[in-house]
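Could you have a look at this structure, given as structure tokens, before my questions?
A single protein chain has been omitted; all remaining protein chains appear in their positions.
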């Protein structure tokens, strides 16, 4: 009989819905060493939380997250609340000995993120696991891209160009949601979607960004107030306006530790692009290219092919041997956005059971936060800016480098390549 | 409190897994008037069925389908067993007053399908519903294609070309699974995947095929026996061989009642094509094109555009206004294969609650069966063959044409266009 | 000093313009053993012919084709006049000892084509060469496709699907040009564009169509008369109408001698498709796919690749090693429609100089004509129809099969693969 892993989830909007689907579905397709139980959903408003729990399938509803994270019958705290709450909740949960899965970005400031890493380091000593949720790296096509780079199929990497293009606020009449207010969201395009392409690029390359030079822009500085704020969907608009205090777009160049050049662009003003997370990597021996709007496809150029028949291959990443795919459907039966959340749940559960650090760790989340901070500093100084290295996380990272990173690699490896379909 | 709708599912392989996911997920994203309960899973082997029930999330496991379909605590029988069992199970379940969802093709022969329609007609008189499972029409991009045709955006339809291209048995060493044996599968590429493009074409056009001229081919006539037969996945191969008794590929031309010309091709021998269900429709005022390998996209040409800026639009079918999409994620956050099964469950539950005929009905399934039969007859006679019309189903169809079709339209319409996201 | 090859061209509309460009450009990029001289342009109207000669760059203008083909200072007769004139001109020119390049289709009827082949066979005995102009096979991407098939990279060919989709008369108000009148054009979509995909398919496969089953349709049967007929461009419309006497669309299934199944469709009613000559070939070991609207690209699937990295390669066919390409520009600097005509001129001049039969020969043109005739017969009989074999051309073909085909291969081979850039 598979032992239970009891989950408490904090927050129930967009991310809460995606995480719920992941917890519900993961054990139906993947062999898991622990059985996730959707135990408690925690929100601010009792009525809305109760309704969400019913709809999303959580056994209980609660409103006091402090009480929830202390409960003996909770093993995992899954944080899907806005970024300004991450640090406090995560630190409390880790201190209470709960494994923590925290949505990205890790925190709204580097200082908060540092505190979270410190707590995660402490908790790790007693076997408590902490992971930050960058799901796109668990899209099979992006995992395959990383595998190809890791196996040397691209040779020495020269170029990365990554874009995250959306257009949902290109209309100046779009309302001023909380995502456009710095005190709540922390950041605009940079932190919301730029974070994803930074993670994707570092993940695929297996390398870190050393320095950046960027610029940020707010094209529409004043917007109508939404009568009610509700994440992406606040549409009832009042006749008053308020200031947009985050960036609409952020662009930066980057140099990686290993010598690659990067070009990054995150914008909510690319008319016609809905969720175009794109990344192309060019190496001395080959290239890969990906666009989330065609998420089941990876384009791969093998520079070793005879020139007469060389060309970017359109790999439909739905073969049994592709990362995560064996658990799902036959070839050509494509996956969707939510599947990456399921893969994340699978990887997290397995890391907990195996007693290894999950990836990306809080330390990884902090390092990414520092890249974003360097971009902001660069935009202010109008010059290149080194990405700050941190002694604490450096030490922790060194530990992972010698011991856990092999294990972590193994975990990600086993998740992605040998994930057998349950019971088939 | 939403009343329950208790499901018994017969069969637990590939389709059983997809249907289970649909029943599990549908009430979490869609407002349903009845709450599906995954009550009983029925299979032949007790141990395997029990294991499947645990994995797929069914409360009970059973092995006697006759007993199951008689149970008072079962409202719906969902038939995912091989085609040679459909008729017997469906007729018994309908006679017992259960709503029936039957996987395609409706049956292995026209005669069986006729019996099923007759029983469905009888059952309908007492409010019992029967639906055949053609899920691709519930892919949002294909539903949108139909909407565009129905709204006249394509004008008079001149051409349909539809292909279903796979390559999973192009290797002559691929084993002789039950899908390659006529007595079990009824048909090969024609019935398995050709059926899908016939349904997709008739659905998108809102028109029926009147006559066909086709040919069928078995490229590899002898294959190694699998040591164990298990649907798609029987891989252990013995050193004996057996004859392939179904078609590897089927091609046919068609003329629709409304005058359109069709070209159809279904094959399991298209190297490199994994699940390329493709359809292009050309009308006097525009065109649409779809490929399941890029399932979230519909290409649409609007012939009314100024020639200087006219071109096929790549519509990413993930907008809130697109069929079924509002219940899921924000724009650009794509769906996958299994979502169409969820949409099917939603439509079926709503039709039951609304007391209207679901679509496609058993009558629709029979008519499709007759198209396939006409293709086979044509391949044998090497000449054009009219698709047989049936008095019984014609009468039934007339009823639907005058009364239910409006309701059915409304059902499909309400499912697809006004399906609001649960609780948001 | 390279000896001259003096050309007389009959006709000066669309095809005349393309051929003129070919004769003008070929010697500037390719090393030719004979130097083409644009000597005489022949048309019906003296004034228009004189103007065309000036514009297109021909030294002389003439109106009596009979006199022209007899001139001692003419070596080649290049027939770009409408199809109903081909037979008479070609036979006279060959009888006069001139090499003949004749635009496709070879003739409007099989009988005419047979007469042309008979004369070509006679002329061949005295070293006179005859070629029919199917230029698409000289698009580098299609030549590469053939090379891949010929080298066995696709294995045994199972499927060919070929379409030629245009939309230039989908508007019922488009005028009744001569191309829509059977007595002038001989045929509609079938002969005009269907001929191209039949040639392309037979060329790429290196195989012939053995039997067909088809259907033809005229969607708009009455059209306004153009005030003036001028090929594609007659736009001034009168208020009278006349009957369309050719097919708007033709579809057929085919079986090749070697066992492949083919699906063909030619239409002028595919809204949004401008010149989509498409062909996909699926073999046991791989596939190729081509679309003329992206003419510099060939998609190639190599079935021998590891499944995890297999996918259709988008080969940009602009490498020096690609057929014909070495004579032009650096990689990625794409070619256009007219370049295939230049390649045709090159191949023809080289065949003349080498004393070998050019390809496609008049015999090839006749065989293709018989395929089209079989499609028409099949459309009338509503049943499969064998493609007629001809004793005469069969014998001729046999000769080519044993001796000339090697040479022809060599010619096409040398043109396409070793064509060195002039003077570089």
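Note that the chains take the letters A, B and C in the order they are written out, and that residue 1 is the start of every chain.
The rule we apply is simple: a contact is a pair of C-beta atoms (placed from the backbone, for glycine too) under 8 Å apart; a residue touches a chain by one contact, two chains touch by 3 or more.
Model, not experiment: these values are computed from the prediction.
Trainee: Which residue among A:152, A:243, A:258 or A:272 touches the omitted chain?
Mentor: Residue touching the chain left out of view: A:272.
Trainee: Given that one chain is not shown, which residue among B:300, B:328, B:341 or B:384 touches it?
Mentor: Of the candidates B:300, B:328, B:341 or B:384, B:300 is in touch with the missing chain.
Trainee: May I ask you to list the residues on chain B that touch the chain which is not drawn?
Mentor: Those residues of chain B that touch the unshown chain are 144, 148, 153, 299-300, 302, 305, 307-316, 319, 321-322.
Trainee: What chain C residues would touch the chain not displayed?
Mentor: 14, 18, 20-21, 24-25, 28, 51-52, 55-57, 166, 168, 232-233, 273-276, 292-297, 316, 318, 329-339, 422-424
Trainee: Touching the missing chain, which residues of chain A?
Mentor: 154, 158-159, 161, 163, 165, 167, 170, 172, 213-215, 217, 219, 249, 251-253, 255, 261, 263, 265, 267, 269-273, 280, 282-287, 301, 303, 310-312, 382-384
We adopt the following convention: only the chains that are shown with their structure count from here on.
Trainee: State the superposition rotation angle between the two copies chain A and chain C, fitting on C-alpha atoms only and giving a multiple of 5 degrees from 0 to 180.
Mentor: Going from chain A to chain C via C-alpha fit gives 180 degrees.
Trainee: Is it true that over half of the residue numbers where chain A touches chain B are used by both copies, so same, or is it different?
Mentor: Both copies touch with mostly the same residues.
Trainee: I'd like the Å distance between the centres of chain B and chain C, where a centre is the mean of that chain's Cα atoms.
Mentor: About 42 Å, centre to centre.
Trainee: Express in whole angstrom the distance between the two chain centres, defined as the mean CA positions of chain A and chain C.
Mentor: The computed centroid separation for chain A versus chain C comes out at 55 Å.
Trainee: Chain A: which residues touch two or more other chains?
Mentor: 316
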